[in-house]
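Of the protein chains in this complex, one is absent; all others appear in place.
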Amino acid sequence: MPRSGREPVCASARRYARPQRRATVFDARTGNVNPMLKRLFIFFTLILVAAIFSDVALNYSEHTELSRLAQHYASKGPEELGAANLVTSVVVTYRGLDTLGEVTVLFISAAGVGLMLRRRKHPDTVVPARKPASELVETAARLLMPMVFVFGVYVFANGHLTPGGGFQGGAIIASGVLLLLLAMPQAQLSHRLIGFTESLSGFSYVVVGVLGIVLAGGFLDNRILPLGSFGSLFSAGAIPIIYVFVGLKVGSELSAVVDRFRSDESKPEL
Amino acid sequence: MVAAVFHPLGIFIVALGTAFLTPLLFRKREGFASLIFMLALAAMATIAAAGFLALANGAPTIEIETAGIAPPFAINLRFGLYESFFVFAVNLAALLAAWHYLPRLRKHAATLLLFIIMVMGIDGMVMTRDLFNLFIFIEITSIATYTLIGFEREAGMLSAGFKYIIATSIASAFFLLGTIFVYYQTGTLNIDDIIAHQSAIGGPIGFVALLLLLTSLLIELKPYPANGWGLDVYETAPSAIASMISVGVSAGVIFALYKVQPLFGDFLTSIAVVGGITFLASNVIGLRQNNVKRLLGYSSIGQMGLMVLAMALLQQHGQHTHLALIVGGLFLNHLLAKAGLFWLAGVVQRDTVRGWAGVAGKPLLLLVLGVCLAALIGLPPFPGFWAKWGLVMELAVDNLYGWIALVLVGSLLEAAYLFRWFGHALRADDSEPVNVGVAPLLPPAAAAALLAVAGYFTARSAGVVPGQLLLPVYAAGALFLLDGLPGRLKSLAMLAVVAGGGFWVAGDLQGLNRIFALILVAGGLLMAVATLYRGDARKGFYPLLAALLLSLATLLTAHTSLEFFTSWELMTLSSYLLVTLGRDGVKPALSYLLFSLGSAFLILAGFAVAFAATGSIELAALGNAGDSVPLVFSLLALGFVIKAGAFGFHIWLPGAYTEADDDTTAILSAVMSKASIFGLVIVAGQLGVRADIGLEPAYVLGWIGMLTATFGALMAVFQEDFKRLLAYSSMGQLGYIVAGIALMSHLGWVAALYMTVNHFLYKGVLFLAAAGVIYRTNTRLMYQMGGLIKNMPVTFVAVMMAIIAMSGVPPLTGFGGKWLLFNAMMDKGWYWLAAVGFFSSAVAFLYMFRILQTVFLGQRKLAHKDLREAPLILLVPQVVMLVIILVLSAYPKLLLDPLSAAVAPYVPGALLWDGLALQSHLGYWNAPMIMIIVGGVWAIPLIFLLLVSLTIKIQPVKQFNIVYAAERPHRPEDTHYAYRFFAHYERAIGVLVKPHATAFWSAVSEWSHTLAASLRILYTGNGQTYVLFILVYFVALYFANTGTV
Partner (left out) sequence: MTGLPVSTYVLSTGLALILIGLWGLLMQKNIIRMIIGFSLVDTGIHMVMIAIGYVTGGTAPIIDSAVPIKDAATRVVDPVPSALVLTAIVIGLGVTAVMLSYAVNIYREKKSLSIDDCSESKW
């Protein structure tokens, strides 16, 4: 009895087990791989990448002197461009084209996010009304907002002298806007104002760049204005001006991005 | 001032200014914003065009410094000849893409500005000379594309777009990491400066840095198998965006790769292998693809692979001077053709290739589609043809024969799936017709027109004088404009064009070429007269026929292998298209095209090997190939005999000949098939005698010819279809000619050429007669005919005389051909071949006899009672050729003397005449005497029979006065005595005619599809798997190259 009882069990087990085992390694029809196998493969690949990286880390030795490029910037930069902050002179002038590109990247990603998150013709989800923020947050926001904005402006206006610059200042301003949105969820940002600031500051940046061709050595040359006295606010030619535009642009764009991710249905059709 | 306005920086300024202001403009007036957008794109293209023209005329390269500070301290851009070419091409494509997609783009400010920024990003990738700046431009382009891919927010686009973002972000991350490591070692970011300090890049960090950069750029170019994300986007993204990714973004990346390639000196082999695998794999996988846009995706990826391969190999072997023509030509070709196809797909809006049946019968659409496809697979006169020619030649010079094979096999596969698609578009079925106005077709049509223009200029830069050589194209173009006229008027115009053009091109040829000119051009013209018999419009037919006949004329005048190959491919293309015009011609046309291209590629390879050996593309220099002669000869001869329908490769022949229009078939068989004979003779003449080729390849060729003759005849015996029978017969008869050439003796060649002329004459008569019979009876099946002698006496006489001329019996020309051939074989001692030849001649008699018996004799069908004789205009060429046959039969000297003189320069020798009798050491042939004797022999029974019929009363029997005794026929065919006429032989020799060759080639096709299925399994659609492939790619490249640096 036990014998005859066991056999069908084995048979059925074999019948079901075999195709399953084969299908789980690799299913040619769907292209699905056994998850365990795949995980193992990923692990193995990452180990190899890690080996390559550790080879890099082990062979790394810290520089003890500046690179050729940096030496030029450090020794000639101040007199050439008149900016005390070397990073700024690199960012705005020596590598000004990068920065223009960077502004463009921010611009198109803001536009892209707006486009992707534009209002749907037939919204399929009803967003529940927001709870108002606590009084604590609201009060703090009212108190801090002006200071945050002023600080932002300070950071981008002094970008050529102290750590900071257009991007940092713009980000600070946008964080102020974020705070505002947290404190007052029902608040509506003026899209018209944001769009206007965004477009105009970007366009002005290009105009300043073109002025460089006309008045100075080339596109994005900051020496269209006098370099002024080294270390003062009105120095380094057009760098402060450019940073003001960049700051305004970054501030408005980041604000726009943050605003667009709020999942309400009041967004304009871009 | 002008220089300032057209300064390349203007491209960036215009783009950025427009983009930044677009939201403001858009708020005021949408229409105004899109107008400004188009104007800006046009301005960018104009600036690039002006720069390109100036640079092409020798203006110095424009070095653009930014910030007024010299590089490497500030970023600089370069606008040289190559840069301006790429920028111009991309901006032009962008302008057309925007035009194509404007209805959708103009709906949002963001789409307008993203599009223009994307184009600017690509321009920046091309122009910048700074590594980090390159990264920025890659990112600008990528981010703009990300949104454009998915902004319609359909599920498929979103999935594909997200995978695309993840994959390209990883690639960009690699690039950034590589850049910073390069900076760590060289202390600079300027590309020229880095190259100058290349020696500083070394050790593990340098190796990883270069590898990261390389992996990143290669991944952006979508190498197999790490490219599933790209394919998904090609499939789902809006056509205009997919086109810009395929031609624009890829152009930027490939140019970036070109710029930094000097750093990758040690990796060039890897790069070439990556390109090669990608080219081959995507074209194999494309075979299984039915979604049009994904198909285009595979083709795009394949083309990029080809360009990468070409760039790496040419760079590796120091062929920098050829880079411009080859990579530039391939790029321009891909750009225009692929963009045009994507836009067309966007206009037609049919997902699967089958759905494209809805475009059948739309001339403009089909023209654009055909031009783009022909360009893509590298047919003349488009830029890809000249580029591919150059590539194959240079690869041969560097002895890279494996790579040549890869390029050609990949191209053949690509042709297979692209033209399968074209086939669907040609053949209307019950799917809903596509309704498209002219306006949406303008952007793709512009791309097609630009392809033609670009082809002209590429030809000039390839060192070709496109005046006479491209005459077939011009003629076809001109006649295409007249395609609205009535049929017969077009036919007359075509005849005039061919006569004028043919005389202009081939009028003053001498020697052997003159003889072929008489067959191919004058003979072709004579056959073309027959096209007047149909009065219907036949859209597209006359331009193509003119192109075919004129390409035969230019073929004869070729002095260089490039000219020869150009004409050859024009002939292939025009004849393929002619076959597709037949009632069920589309499917056989595809196999015809594939075998033709296969043979053309063998010919190309042969010329390339010869070029490598001699350094010259002059046909006259072929003989100097030295040790390469056997290889050159084998490749070329194989190519030519495939095109002649050699045994084993013949499976295209019956289908193409049968399904083409009846007058087309006559021209294909009687005229065009002689082009391969011409090629074989020219090549064998240049190589064989002067270089004294060994016996082996020629002997093999002889056997190929004789086996073709035998099997052609055997298969003809068992056909029920009139034209199919004649098709197999053509195959067999060409076999004799090939065998004659293979003899490499004076007598053998005279025999071959004599048979060539003869075949032209009798096969022309037979096919035109068949055309007449089919025209009247509306069927090709012989058992549905019978007794037509009473209705069509002239046709009957023509067929009878042609059959006598074909068979080797006296007194007509066929006898002379066989006599010469067997004499030549005996001279050479090829007895076995001669024996097989005798056998196949006997077999041939069976089917010849059957034509007369089945079609013209026996009982007439009731329905055929009132049939009239074939149209007069069909009979005229037949009568002319019959007269020629009779004259030549009586006085073969008229033909043999010029033939003997023509071949003497290649194979010395002379014919020995004794009066009117031709002498050989086996005997003599006195044609006039034979004529008289046979006439007598025939006259006696004829007189006897006439007397009998006059004296004995014959009782006519009514049609159905035969009783089916006790038997009832199962099928209507069985009532005809001629159905399965030779069934009894089939039992004996049927095993020989089983479709082994067809089975073999089906297996090849099956196998390629299976291979495609297993190669594409990697494309699981899972985004994480794709990321994993990218990492594995990096790791694999790392370990494949450790030790090289």
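Labels for the chains are A and B, by order of writing; each one numbers its residues from 1.
FYI, a contact is a pair of C-beta atoms (placed from the backbone, for glycine too) under 8 Å apart; a residue touches a chain by one contact, two chains touch by 3 or more.
Keep in mind the model is a prediction, meaning the values are calculated, not measured.
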| item | value |
| --- | --- |
| Residue among B:342, B:736, B:906 or B:1019 that touches the chain left out of view | B:1019 |
| Residue in contact with the excluded chain [from B:24, B:49, B:81 or B:166] | B:166 |
| Touching residues on subunit A - with respect to the absent chain | 31, 39, 42, 46, 49-50, 53-54, 56-57, 60-67, 69-71, 73-75, 77-79, 84-87, 89-91, 95, 98-99, 101-102, 105-106, 108-110, 112-113, 116-117, 120, 124-125, 161-163, 165, 167, 230-231, 250, 257, 260-261, 263 |
| Interface residues of subunit B (partner: the chain not displayed) | 132, 136, 139, 142-143, 146-147, 150, 153-156, 158-163, 165-166, 169-170, 172-173, 176-177, 180-181, 183-184, 189, 228, 231-232, 235-236, 285, 288-289, 294, 1016-1017, 1019-1024, 1027-1028, 1031 |
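The rule is simple: only the chains that are shown with their structure count from here on.
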| item | value |
| --- | --- |
| Subunit A and subunit B, separation of their C-alpha mean positions in angstrom | 50 |
| Sites on subunit B touched by subunit A in the complex | 9, 13, 16-17, 19-24, 27, 64-69, 72-75, 77, 108-111, 113-114, 117, 124, 128, 130, 132-133, 136-137, 139-140, 143-144, 146-147, 150-151, 153, 181, 183-184, 187-189, 203-205, 208, 1014, 1017-1021, 1025, 1028, 1031-1032, 1034-1035, 1038-1039 |
| Subunit A residues touching subunit B - in the complex, by the definition given at the top | 28, 30-33, 38, 41-42, 45-46, 48-49, 52, 55-56, 58-60, 63, 67-70, 72-73, 80, 93-98, 100-102, 104-105, 107-109, 111-116, 118, 192, 195-196, 198-200, 202-203, 206, 209-210, 212-213, 216-223, 269-270 |
